[in-house]
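The complex appears here minus one protein chain, its other protein chains still in place.
Chain IDs A, B and C follow the sequence of writing; residue 1 opens each chain.
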């Protein structure tokens, strides 16, 4: 997946506590949960309240089009991990996110990913992002 | 919680395979997942297709009002458990479900619960169940 | 379920942000997730790091024996809810938790529950809680 322009993007940081529910019997975090942490971090960057209003008032939402994740290291129960996110605007319909999960004292991300989001209306057709959001994300 | 009339209710059986995602690092199924298996079993009894149409065409759905669960025994990865469900109609607004999770060769349920469901409209107000559903569940 | 002595118990408060992952297509939080928020809040009271060490060093953990939950009100995407928890020690093997989920500005809990926890060894046999934990929880 291409990753243009992330060198100029602001890094947002978001903390996730790892609970019982996050692990599986192998003793580490179940891999699909990393995708959830990425999503939580994106919601924090955009604002959950903003997302709710956008959906209720304008019928606009965001969906994952592509998600490419690499898991380098297991993450354990009781870990407090940092999700680091950068975003670039690909078009008025698309954003690309570079996201990483770091454990305390790690020398590389435990997990890293590129997530491409599309902006959809309630009929799930591509629709332009609100200008205010593009301005905020691009800033 | 009272449990009237279950002696006359039909028992429905539903099989659940336990996957990695269901367990936590203690090695057994994470307790909140039992609540999900109960829900899946109820959806099978009522019919997922029926539930979807009811929501889309009449704006009617079901919500858990109360859930009382006892966990007697751990359930393990790779188990194939049987969810046994009985339902009684408490009123045109409410159903009460007696549900149990059995492991292969078990002498008692690994988990048992009573779940009280209410019928709601999309404004989340109590609304009567469709007659056809009451007839089906009561049969 | 009996609920002795909660009037003297300290109330612990824990905040949960409601994300996309928490909701279902009916528009509100999927009911089994409330059980997860209760668990997260208990882990915070006891300490996730303490729980991890207890498991790794002494082979001691905690399991839900009984969970009785009442859902009064739907909880929505983007809500920031408060989980309020009180605990009493029933015996050296058992704790009982009174837990509630409050929405902003609510006049009653959206969800309330009693959760009975047992202390188990890795063979899932009842085992006494560490004294230090009993002291902490009872304080």
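Operating definition for what follows: a residue touches a chain if its C-beta (ideal position, glycine included) is under 8 Å from a C-beta of that chain, and two chains touch if they have at least 3 such contacts.
The shown structure was predicted, so the numbers you read here are calculated from the model rather than taken from an experiment.
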Touch as defined at the start, partner being the missing chain; which of A:11, A:68 or A:135 qualifies? A:68
In the whole complex, not just what's shown, which of A:12, A:31 or A:92 touches the removed chain? A:31
Interface with the undisplayed chain - residues on subunit B: 17-21, 36, 39-40, 43, 48-49, 51-52, 76-78
Where does subunit C touch the missing chain, residue by residue? 20-21, 23-28, 30, 32, 76-77
In terms of residues, what is the contact footprint of the unshown chain on subunit A? 25-28, 31-33, 35-36, 39, 55, 61, 63-71, 73-74, 122, 124
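Rule of thumb we're sticking to: only the chains that are shown with their structure count from here on.
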Strictly by count of touching C-beta pairs, the top pair is B-C
Calculate how many whole Å lie between the centre of subunit B and the centre of subunit C, each centre taken as the average of the chain's C-alpha atoms. 22
I'd like to verify one number: the distance from the centre of subunit A to the centre of subunit B, where each centre is the average of its C-alpha atoms, in whole angstrom. 33
Where in subunit C do residues touch two or more other chains at once? 36, 39
